[in-house]
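Here it is: the structure, laid out below.
Here the complex is missing a single protein chain, while all its other protein chains stay put.
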Amino acid sequence: MLELMQQIVNGLSLGAIYALIALGYTMVYGIIKLINFAHGDVMMVGAYVGFFSVSMLGTNIVVAMIFAMLACALLGVIIEKVAYKPLRRATRIAALITAIGVSLFLEYTTIFFLTPQQRIFPQGTFPVQDYSLAGISVSNKDIFIFISAILLMVILQFIVKNTKTGKAMRAVSEDKDAAVLMGINVDNTISVTFAIGSALAAAAGVMIGVYYNTINPLMGILPGLKAFVAAVLGGIGIIPGAMVGGFILGILETLVSGYGNSLYRDAVAFGILILILLIKPTGIFGKNTGEKV
Amino acid sequence: MIMNVFANRWGKLGAEILILAFIFLFVQYFITVGVFNQYHQIIITSLCINIILAVSLNLINGFTGQLSLGHAGFMAVGAYVSVVLTKFMGMPFLVGLVGGCLAAAAAGFVIGVPTLRLKGDYLAIATLGFGEIIRVILQNIEYVGGPAGIVGIPKMTTWGWLFAGVVITIATIQNLINSSYGRAIISVREDEIASEVMGINITSYKVLAFVIGAFFAGLAGGLYAHYFYIIKPETFNFLKSFDVLVMVVLGGLGSTTGAVIAAAFITLLSAALQAFPAIRMIIYALILILLMIYRPQGLMGNKELSVKILGKIWSGKNDAA
């Protein structure tokens, strides 16, 4: 029982990271129906910005995270304006291919300038300390990741629910054409969505740096894919769904590598994905909609 | 035009055989006399394998309209099963290849039946997931070398096998598409509800297209494995599926000639950029983005390149695409 609790606690920080990335996926999908395959790579760029902020500017990790978020918010907006905006009226598959193109571009540009080698955060960036609570051990790393992730999600909820921008975002994802008629600036709203989603991914990137201590140019691929699974699990386009999906996935994955075969860890995400798609394709929080004939 | 085909059926077949024999002998001659060196032969091999992959995925994505991102998984099944049959069990190459194809087709059936109920993006993700699961399973089977894969596969794939593979793939898929069964498949892409109300069992035609597509992906896998000496699960990850998807979309969804041209274009492009490995993928990515922005319907749209259209372009009467 204690062992199980320990594994779940271990899964929480990983789940928080997945949830943060999943939020960006889900927000972008909700608003322009695009699976933004480059999202994981934006996270990677965020991790690098955080890394250089710590190693070259000597900032602490919180400042590094803020730098990373700002830089990636800008990057997200640029990607949207340059690559996705011209394709808004094109087929979904053309947009998907473009997203793959952007993903490859970010990965290999990073490799070109920064070499494919992995980098290790400098000693002392985050002095690890373990606490024990009722027999369960928690590190300050995990606490830091969990708390900052929750904080960001609360801020996001506030923006989406209570600000004018948030209302515009919801309106655009509900019905783009009607939103235009209501005087909402759709272009700006989409840009803001990309900025927020990318900033969250950047935060997650820095957290992954803290979590695994190493980063590399291809680090975004797998977490990106898994976060996407988390978004589908919760119901794509639904913000609370992405959070819940992220935590479920993180915990299950930790359980599988803790109890079973860690080689099958990566299969867990996809197994869950397929189960959910076959049982309830719209996800845990999704609504079923039929086609009108 | 169709009446024409009936009238000249045997004549047309004869002409096709003649052209094919010419292409085959032409390349074979250059290989034999050594004009095509090792490097050229690797490009030719990749080219043929990519054509088989692109044309078969185009059946699923282009003609049937079902967005699949799991093609590399079926290629992996074909590659592994064929190697197990030839290297581990000592069967002849042909048996290995056919076995690989059948195994891939069976995998296509098993995966297709549950997933093809899904639509659009959901189907895309589910197939991507299944493709990755195939890879993870292969990584965990000690018998086939786990993550390290199988090394020392006898080199049996020759130009003859490759050429036959390409011709059979294209001929089968074109024969299918240009038949009543093919029209049923296309009707599924056009309007599922209308198609079903016209008496077409849309699920079974989706599965049919999926199984045939997987069959030929398996063929590509078998040919690949017996040329490049080594296979490992990582080779067949979802990025490989993306590669094939890119060829299909670049060529134009629903155009077999488009798929062939795009497969050739991508293969030659990556060969040409081999000299600049650092910027190769960056250029590749930029070309993808630019092409999608300026020509999202692909090079050919859904049209086929034919002698007739070439003639029209020549006389300047028609914009080909």
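Should a chain be cited, it is by its letter among A and B, assigned in written order, with residues numbered from 1 in that chain.
Basically, a residue touches a chain if its C-beta (ideal position, glycine included) is under 8 Å from a C-beta of that chain, and two chains touch if they have at least 3 such contacts.
As a convention for this text, contacts and distances are computed from a predicted model.
A chain of this complex does not appear here, and its UniProt-recorded name among "Cadmium-translocating P-type ATPase", "Peptide/nickel transport system permease protein", "Amino acid/amide ABC transporter ATP-binding protein 1, HAAT family" or "histidine kinase" is "Amino acid/amide ABC transporter ATP-binding protein 1, HAAT family". Shown as candidates are B:T32, B:N175 or B:S306; the residue that touches the absent chain is B:N175.
If you put the hidden chain back, the residue from B:L94, B:V110, B:V151 or B:M198 that touches it is B:M198.
Contacts to the hidden chain, counted on chain B, fall at residues 2-3, 6, 9, 172, 175-176, 179-184, 186-187, 190-191, 193-202, 208, 302.
Keep this in mind: only the chains that are shown with their structure count from here on.
One simple way to say how far apart two chains are is to compare their mean CA positions; for chain A and chain B this gives 33 Å. Taken together, the chain A residues at the contact with chain B in this complex read 33, 35, 83, 86-87, 90-98, 100-105, 107-109, 111-112, 225, 228-229, 232, 236, 261, 263-264, 266-267, 269-271, 273-274, 277-278, 281, 291, 293.
Chain B contributes residues 61, 67, 114-115, 117-118, 120-122, 124-126, 128-130, 132-133, 136-137, 139-140, 147, 193, 238, 242, 245-246, 249-250, 253, 278-282, 284-286, 288-289, 292-293, 296-297 to its touches with chain A in the complex.
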